[in-house]
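What you see is the complex with one protein chain gone and the rest in place.
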């Protein structure tokens, strides 16, 4: 009977630890890792320059090669003057398809498409879409993704 | 009398929770929200390219449109070769004025102005100033702002 309250105190301690985990994880931990892969990188394509498109794709592969494809979540956000990268007939259409097969997400900005009177039929197959490329880039950083603008 | 220490233990638990909140909030929370708006984005303009100036402004509007003007704090940092965006006679002078009216902060780098022998009389009215554009970009990221370089 030396610690008559050890039981409830331990329960309180456990509750405090659970609260700690619940509060801390969505904060700083978002920077280093999520539920899924330990590394996350969002790449921006916003130039009307096919060399930049190729560079963004090879940057993504280099991250995969560096940390292992299973160790990184990658997303290429294409918007503004860069949108041609994802139009039908894009000079990097085959490379975009290969990248998606290797697990790299590629998304087009619907704001840009509307401004340029493009519909999904004008775009490469199987790509993803986001309402606004810049909002996507903001949200990914808020979620802890590293940002790279090739 | 089954839990004679429930009172003090609960007070300790409350104190632990308060300590948790105080410690956790200034850390990771800086990334997602501040005292003010839940989203914060700093945009960099450092190219001597009027198309980039227009793009930066429309990027800022697109974030406002995407999350609501009340839901985001936006700042455009103009420095180096980009400084012409904010000089008197800038081709985007009207757009800069409109952006500021809509709540987007626009700041010029005083380092760049000194290097180019510009004074505030050479600059667009009502813009803000920072001692060094790159230091501002660093500080905003330290404070949790997302960074976008159009």
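Should a chain be cited, it is by its letter among A and B, assigned in written order, with residues numbered from 1 in that chain.
FYI, contacts are C-beta pairs under 8 Å (C-beta built on N, C-alpha and C of every residue); 3 or more make two chains touch, one makes a residue touch a chain.
Please read all numbers here as calculations on a predicted model, not as lab measurements.
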item: Candidate in contact with the missing chain, chosen from B:69, B:105 or B:134; value: B:134
item: Touching residues (missing chain, whole complex) on chain B; value: 4-5, 8-9, 12, 15-16, 19-20, 23-24, 26-31, 44, 46, 80-81, 111, 131-135, 137-138, 141-142, 144, 147, 149
item: Touching residues on chain A - with respect to the absent chain; value: 3-6, 9-10, 12-13, 16-17, 20-21, 24, 27-29, 31-32, 39, 41, 51, 55, 58-59, 62-63, 65-67, 146-150
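Definition applied: only the chains that are shown with their structure count from here on.
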item: Interchain centroid distance [CA atoms averaged], chain A/chain B, Å; value: 22
